[in-house]
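Let me begin by handing over the structure; questions about it come next.
A single protein chain has been removed from this complex, and every other one stays in its place.
Each chain carries a letter (A, B and C) given by its place in the written order, and its residues are counted from 1.
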Amino acid sequence: MKNSMFIITSEPVSIEEVTQKVVRREAGAIVNFIGTVREFTKGKRTLSLQYEAYPSMAEKQLAKIGEEINEKWPDAITAITHRTGKLDISDIAVVIAVSTPHRKDAYAANEYAIERIKQIVPIWKKEQWEDGEEWIGDQLENKSYPKGKPEEVENND
Amino acid sequence: MKNSMFIITSEPVSIEEVTQKVVRREAGAIVNFIGTVREFTKGKRTLSLQYEAYPSMAEKQLAKIGEEINEKWPDAITAITHRTGKLDISDIAVVIAVSTPHRKDAYAANEYAIERIKQIVPIWKKEQWEDGEEWIGDQLENKSYPKGKPEEVENND
Amino acid sequence: MINIKVFAHLREKLGGEQLTVDHTEITVKELLQELAEKYSIKTDSIMVAINEEYADSEDLVQSGDTVALIPPVSGG
Partner (left out) sequence: MINIKVFAHLREKLGGEQLTVDHTEITVKELLQELAEKYSIKTDSIMVAINEEYADSEDLVQSGDTVALIPPVSGG
């Protein structure tokens, strides 16, 4: 399973390991995105994070992002590993690696991947602060899915 | 010297090592660019590459790119290591790591760094093919610097 | 019988990872209405997956299917 290109794991994520999966003779460019736990968000101090996933579906959705990337950038190869469980400040939550023959495509495809993860992959983040904790993305109910599923394109920061 | 953020080295480059230099509590996003030796360029097969640098000046120019990035993206931290000497297919020539609080800046600053490396850092690549070898970027003399130095903005692929 | 997986704040609210409801066939929309009433949850922002694929509100859930209630995701 560790050899799969799209993984949900409770183990620490190795940048090298994810990157190695996309190295190939045809590619001259690899772009990585590494999401780490940030201490301050909008002035509020985070102590730690808890990530929960629906792992089997999340891996399918990551693979779907890989397919979408191949429709848009046929020469790109993508590997993504997302961690679950308790993470401390600066721990790695996600590594996305994309290799392409030319670098502009690697940047664009990589950025597309992280945008899509935030839209369609069933993973949830609970922030632990000094004065409480909260699941992110739900409690304000400021998002709704009238169609019962995510739109194809939707931008959230 | 290995602790410096901007390094020219004849040793293999570690993605982890360069990335670790930019990890910090304030940053939630790291983008890496990893330039590897590609086998085919415009249909021509490369056997290996030789990189030569003017190391002391090249490290100063890399540091200058870091300063330029901090003018444009004040919250970004940049580390760059470029290798010299003989490289085989898929070997890493350069690793650029940029960390920022928010991801869009990390992508933009990282792409800026690789563009600038290709403009102002005194490093030269010699391609070895089956039927010969050639220093890249000079032999066609299709570039000229009437002012004796590179323009501030110039795009080459 | 339809198995229903719940996650994140919903899992905490409903006190478990899995519920079951007894239907031979029901639309996603009807199922959400039933769950909203039974468990006093808001379902406006809930996405639904049937057997690990996102579903539309008019899609049919059948006995034996696994449904997941998916609150707005926040990975990455």
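Note that in this section a residue touches a chain if its C-beta (ideal position, glycine included) is under 8 Å from a C-beta of that chain, and two chains touch if they have at least 3 such contacts.
Since the model is a prediction, treat every value here as computed from it, not as a measurement.
> Quick check: which displayed chains does the absent chain contact?
B
> For the chain that's not shown, point to the residue among B:I15, B:I69, B:V94 or B:A108 touching it.
Once the missing chain is taken into account, the touching residue is B:V94.
> One chain is left out of this view; which of B:V31, B:A97 or B:I114 touches it in the full complex?
Of these options, the touching residue for the absent chain is B:I114.
> Touching residues of subunit B against the unshown chain: what are they?
Against the left-out chain, subunit B lists 35, 51-54, 56-58, 60, 82, 93-94, 114, 117-126, 135-139, 141, 143-150.
Quick note on the criterion: only the chains that are shown with their structure count from here on.
> Report the inter-centroid distance (CA atoms only) between subunit A and subunit C in whole Å.
One centre to the other, that is 24 Å.
> Please work out the Cα centroid separation of subunit B and subunit C, and write it as a whole number of Å.
49
> Multi-chain contacts in subunit A: which residues touch at least two other chains?
35, 114
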